[in-house]
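Every protein chain of the complex appears in place save one, which is left out.
Naming follows writing order (A and B), and every chain is counted from residue 1.
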Amino acid sequence: MSAATLGREASVDLDAIDCDIHPEPPRRADLLPYLDEYWQEAATTRDVDRLDLTSYPINSPLAMRPDWRPQPGDGTSALDRVRRDVLDHFGLRFGILNCLYGAQAMFNEHFGGALCRATNDWIARHWLDPEPRLRASIVVSLQDPVAAAAEIERLAPDRRFVQVLALAMGEKPLGRRYYWPIFEAAVRHGIPLGIHAGSMVRHAPTQSGFPSYLIEDYTGQTQGFAAQVLSLIAEGVFVKFPGLRVVLIESGVTWMPSLMWRMSKDWRGVRTEVPWVKTPPASIMRQHVRMTTAPFDAPPDPADLGRILAHLGSDEMLLFATDYPHWQFDGDAVLPAGLPDAARRKILLENALQTYPRLRETGS
Amino acid sequence: MSTTAPERARAAAGRLSIVDCDIHPAMRTPAELLDFLPERWRLHVQRYGARVPQPFMGTLPYPRMTPGNGMRMDAWPPGGGPPASDPDFLREQLLDTHGIDFGILQPLPAGSTTMDLDLGAALCSATNEWQLQKWCRPEPRLRASLCVPQEYPEAALAEIERRAGDRAFVQVAIPPRTIEPLGRRRYWPILEAAAAAGLPIGLHSAAYGQHANSGAGWFSYYIEEHFAFAHSLQTVVTSLVMEGAFERFPGLRVVIIEGGFAWAPPLAWRLDQHWARMRDEVPHVKRPPSEYIREHVWFTTQPIEEPENPADLLDTIGWVGADRLMFSTDYPHWDFDDPRFVFKVTLPPEQRRAIFGANARALYRLD
Partner (left out) sequence: MARHVVAKVGEIAAGTSKQVTVRGREIGVFYVNGEYFALLNRCPHEGAPLCRGRLSNLTESDEPGVFRVSRKGEMLRCPWHGWEFDIRTGQSWCDPEHTYVKRYGVSVEPGSQLAKGPYVAETFAVTVEDEYVVVEM
């Protein structure tokens, strides 16, 4: 159903690719058809139904922008809301679905794996089949990297799956060899690794334990992202897998230059600890790492935006995203004020086409 | 405090006055500190050591790149002992060579991190006495950090009360990797006592703590761990803001030591934007987070941020505030910054004066 059908005009025609849309997560009823007998019974008798992540309490302002929250009695389907509020409203070419669902965080690797498989099948049937503008990330259980690689193999022939999804805070830093089967599979199929804000809560989110408030937990996600970039570079993942791209999703943007500067500075003196890191870490980040633009964490003065982008030193790292339905901007202010015009086209479209090669394929 | 003859001479000559906000004094042997412990604890340490949350006794879990747990290779005193254990050599190599008017000691005592809290209290007290007797009394340019066992608030308060009247102590020292984030209410008595005593709290990067060094698990390499020092200090800032500690203790000031500073403006921007939408979760945070940070937080400069384009540092200094940065060397560690060559970009003269000395003189009331 188009915006016109629903009686609303498209306010903005961005002709963009939205690299972070969150489908409403599945409930048990949605997944039962895609689970085998054992898991159908387990999910039912053990009452595994909602697996919302602690990182996103469903009623919090973070989780849903007020004007995107369905009113009581509003029967518009979740898919139709995505069409109306995002795909039609912003005139998007494609939107990439990142399903934030607790299956990725389960301790039981078999349970988590089964629910992830069912989630991926549900996404394909209920989101991708009816809406040709949608694409999706493959959700995998990081508890078992070999099984995760097998799940990538299973879904890779469906070209509408364009990325593998991990959470920013897991059990081991993602650069560890333990996770390499996942990167090997991703690279073989030419899809990037997406790391999304959120935690499996295997560790306290900070080096000083658990903060009291959601706002601390959420704003502190940048530490998890930085830790993952540190690990992927220091462990030599980009040496072992030179074709791997990593997308930091809902990560914030403006913290990145401080990591670039410091990791490159330290590398010049401690290189011999990790001699497979042969080029300055900042250049590795520019080549292999991308970030979505919501939240941006822009400076309050638009005149400073150009400066922080100069510090970032690349116009290829940024990928447009709404982070729908999370509340990262008001109205149609999808990108921060002060963004140079020359960068807009790259951010809205071209960088995503470069990062997600499957988006360049015609047909689905 | 009256100025010394060298200070007056320097001022007359128009030379830059330098305060070094991070010097790590050392013991010539471990026994040197034991002399300041009551016998009960001396015996305890000899038998059981001071156990801290890491796998090894006596070396760091992430080995540094140089001997002595990461020292400058030229800082070993000719008369023996580890770097920064010989006051005469420290005077010569650091204070006199660089014309430093005041140096702030950071002993990084095991007392703040040892799991045995009573031992920790005793070690902190001994460390404080050791600073006075070995360093501050003989060398008027040096000032001390008041080490406290922050996980044992009663003992921490007692130590602050015991020492705060001695002007040699210019700040309370707490490691950033605490058992809970520092803004949590278990630490409020200490925050309150420091603020009431007019002492900033200096938080210096710590090599270990009771939680993993990232929310994503344990790093493998020093290059990762070294960066993550900044994270522990980001957590301090965020927690103090979001727990309302700056609102509750308006006199509280904190110093981020050896934690970097380029991360601070983006963190402030991020906190502001999310506070604007989620402020009902934290109604005790009455103003934008960036305002609290601007008013209550200082940063030492070492290890200096080194953008690829040196001029970019001027942006960062502007965003943090040239009045909030304080020069430090981190002597005798490997990532030492030499005051003559630390800045690869020319600072306006008033910023140079502020960063190299005036900000520290004001915050620590050195004059």
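Just so we're on the same page, a residue touches a chain if its C-beta (ideal position, glycine included) is under 8 Å from a C-beta of that chain, and two chains touch if they have at least 3 such contacts.
Remember, predicted model here, so these are calculated numbers, not experimental data.
In the complete complex, the residue from A:143, A:264, A:292 or A:328 that touches the missing chain is A:264. Among A:236, A:306, A:338 or A:357, the one in contact with the hidden chain is A:236.
Mapped onto chain B, the footprint of the missing chain covers residues 65-66, 72-74, 306, 308-309, 334-338, 340-342. In the full complex, chain A contacts the hidden chain through residues 177, 235-240, 242, 264, 267-272, 274-276, 278-280, 282-283, 286-287, 313-316.
What we mean here is this: only the chains that are shown with their structure count from here on.
Centroid to centroid, with C-alpha atoms defining each point, chain A and chain B lie 37 Å apart. Interface of chain A with chain B (complex): residues 60-62, 168-176, 199, 202-216, 218-220, 222-224, 226-228, 230-231, 234-235, 252, 254-255, 257-267, 269-270, 272-274, 282, 295, 297-300, 304, 307-308, 310-311, 313, 327.
Within the complex formed with chain A, the residues of chain B that make contact are 65, 176-182, 184, 209-224, 226-228, 230-232, 234-236, 238-239, 242-243, 260, 262-263, 265-267, 269-275, 277-278, 280-282, 303, 305-309, 312, 315, 319, 334-335.
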